[in-house]
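Sharing a structure, written as C-alpha cells. Questions coming.
Of the protein chains in this complex, one is absent; all others appear in place.
Think of it as A, B, C, D and E in the order they're written, each chain with its own count starting at 1.
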C-alpha cells in the first residue's frame, strides 16, 4: 500500500526529501444559504490545512432559495478573509469531484447524534468506492441547533435570524423572503 | 485571528512563499493492547498527514495488562511500515501533550453512536480549553465491534482473537493470559 | 435579568406579596388526529399547570385527514374533563403564538431518542429567538410506539386502532377512511 | 395464554408428542433492488428456520426502479441456493400478510441506531395489533452503510456498486440506469 | 455453506424428509433477580421456539444479591408454566456455552437505544468468533425502564417494586434487603 494518498500533490520546488505536501480538503454542502455554523467549520478547517475547497452541490431536483451562482458568490465573500479557501460547484458524486481535484479528504461538521449514522455510513461508502477519507469536526455548540432549512423556515415567518448567519446573508434572506 | 494554527511548523528549507507546512496529528489512546481497529485508524491517518504521533496515556489508576513500555514497543513494531509514525507516552491532559509537541490536531476513530456523545463533548471541551481541534474518522466497519477491553475478556476465556489484533499482539496475549 | 418571565401573569386580586402567578403552558402539535399518546401528555400537563393551551398548527402545505376545525372540536371534546385546557389554532412560528398568548413555556412529549435531537435543537433555537422555554415530558411507555401518521396508515388498511385513540376519534377514523 | 403461537403449524406425520413444529419467518422489504445486505440477512435467517418467506411490499404511492415482478424474480434467483426461501408479494399491513400465511415471526436486519427507534416502535405496534413478533438481526458490518436508495443514487451517477449487490442485480442496474 | 446450522438437532423419529428440526435458543443474563421484563422476553420467546435455555452467568468478580443457585431456583419456579424452558448456569464465554449445548441462536431483549450499540457489537463479535447468531426482541414498553440493578436500588431504599417483579421475587427482595 502506498504511503501517500492519491491526492497529495508535492508542491513544486519542494524537495521530496522533506516529504512535505500540500494538504488540501473539501468541505461539501448545499449552502442554501451559508450559516454561521458552516462558516465555523470552514474557518476552523482553513487553519488546519493548506487549502480548503468549498464544494457546492448542484441538485436540480431540490428547489433552492438561492441559485448556485448566488451561493458561490456569497461563500467567496464571507470566506475571503481566511486566505486559503476556494469555492467550486460540483454535480453528481462527491468522491468523483474529490478525485478530479486530486484531494484525498472531506471535512464535515457533526452537529448531533442524528447526523451521525447517516454521515458515518456515507463516509464508509465513499471510502469503499474511492478511498477518499472523511474527517468529522464537532460543530461549535453555539450553532448546534442550526440548519439552512430551519433558518429559511424561521426567516419566512419573520423570525429573527441575525447572529445565526453572516450579515451579508441576513440582508439577502430578508430581501428574498419578504421583498 | 491568525491564519496558521500554533502547531504548524514550517519545514526547514521550504520557502514560506509556498506556504506548505508540516502537517502533524496526534492519535491518542491506552492501546492495552493495540488492536486491528486502532491500526486501521493509525494507518489511514498516516496517509493523510506528514507525521502521526501515537500518544499512549499513562493512567496509574487503571490496572493494565501490558506496561506502558511494552505498549510503546508493540506500537512501534506494528506501525514501522507506515514510515511516518512516532510513538510517545503522556501523562495528564491530552491537550497539554499536544501543546508541548506543537501539534494542533487530534485524530480519533468513531465506532458507534455510543462513542459519539462522549467524544464530541471531549472535543468541544478540549477546543475550548486549548484551541486543539479533534477530527473523527469512521472506524472500518469490519472492526466496529472491537475494543481492547472486550478483546482481553475474550482472550482471557480462551476465545479466538486472531484476525482482530496484529500477530505480534496475538502471541503476546496468549503468552500473558495463559502462560 | 428579570426574575419573572414575560408570560407570567399575576392573577387579579392576588397580592404580589405572595408572588404566586398563573402558570400556563402551550402543548403544540398537528393532532391529525389526537391520539391517546397526545392525551396522556395533555392530561398529565394539566395537573402540573393552572392552564394548558393546546395549539393546533395550521400547515397549508401538508395534506391533512381532518380539517383544523374538526381537530379543534375533537380536542375540545376529549380534553373537557380536565377542566383547565383551552384549544387554539396558530399559523407561523410557535414562539410568536406563545408571545401573543403571554405564555413562557412549551411542554412536549418525548417518545424516543429519534425525537430527541430534533426537539432539543428546536428548543434551543426557540429559546435563542424568543426566550420561550421548552420542557419535555416522557411519553407513557404504553404509547411510545404511537404517532398520528402511523395510526392513519394502519386505519387505512383496516388495522385495529381501538385502544390507541379516544373512542370519538376511533369512530371518526373509521367513518373517514372507510366510509 | 396458549403455549403455541397461532402461526406454528405442526408438520404432517410428526407426532405431537415431540412437539416439533415447522418454524417459519417473514423477511419483509421493498427490495428495489435486493442488496448484499438484504441477502446476508435472508441467508443467515434461512439457516435458523425451516422456511423463510421473503415478502415484497407493493407500494403504489412510491416510485420504484424495478417492478414488483422484476424484484420477485430477482429475489428468487439470488436466494435459490438457500433451498428454503419462498418469495411473495403483499399489499397493506405486514401483520395481515403474516396472519394469512400463518407465520408468527418477522425477522429484520438492524444496521444502525437510526433504524432502531423506528423499527422498535413498529415491532411494538405490530405485536400489540396482532401478536406477531419481530426479531432483529445485526447486519453484517461490511454492509452496514448500504441501502437500496443510496445504491441507486450512486449507480445513477456512474459510481461503482459491484461487490455491494449480487452480480445479476449489478447487470440489471447498469442496464436500467444507463441503458 | 451448509444450509443447517451446527446447533440444529433433528428430533429422534422425525423423518429428515420433512426437514423439521428442534429449534432451541439461549436467553442469557445475570437475573439478579429476574424481573417482569426478563420474564416477558422469556415467555414470548418460549412461544416461538421448541425449547428455551435460560443461561445464568456466573460472574465471580461482581457482587450479587442472590447466589447463582437461588437465581436458578427462582427462574425455574417462575418459568415452569411455560413448559419448554430449561435453566442452566454458565461460566466464561456465552458462545462456548451455546456450542456445548448445540444451540445456534441467542435471544435478547432490547430496551432502549443505550442497549443497542453494546448489544449489536457483542452480537457481531459473537458471530465472528463462533457463528452463533443473536436475535433481538423489543422489550414490552411497560417494562422498558426496568433493570435488575435499578430495582435493587429502589428496593434497598424501601421503594415499592411490586408489579415489576414476580410475587416470589418480591418476597425474596423484601426479606433479603430489609430482613
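Assume a residue touches a chain if its C-beta (ideal position, glycine included) is under 8 Å from a C-beta of that chain, and two chains touch if they have at least 3 such contacts.
These numbers come from a predicted model, not from an experiment.
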item	value
Chains shown that the absent chain touches, full complex	A, B, C, E
Listed residues E:57, E:113 or E:137, member touching the removed chain	E:113
Residue of E:86, E:99 or E:150 touching the missing chain in the full complex	E:150
Residues of subunit B (touch criterion as defined above) contacting the omitted chain	92-93, 95-96, 113-114, 116-118, 120-125, 128-129
Hidden partner chain, residues of subunit C it touches	2-5, 11-15, 18-23, 43-44, 46-50, 82-84, 104-105, 107, 110, 113, 116-117, 120, 123-124, 127, 133-138, 141
Missing-partner contacts on subunit E, residue numbers	111-114, 144-147, 150, 154, 157-160
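Here is the rule we go by: only the chains that are shown with their structure count from here on.
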item	value
Pair joined by more contacting C-beta pairs (A-B or C-D)	A-B
Farthest chain relative to subunit B (centres taken as mean CA coordinates)	C
Averaged-CA centre spacing for the pair subunit D and subunit A, given as whole angstrom	37
Approximate Å spacing (C-alpha centroids) for the pair subunit B, subunit D	40
Inter-chain centre distance, subunit A versus subunit E - centres from mean C-alpha coordinates, in Å	48
Residues of subunit A engaged with two or more neighbouring chains	113-114, 116-117, 120, 123-124
Interchain pairs in contact, sorted by label	A-B, A-C, A-D, B-D, B-E, C-D, C-E, D-E
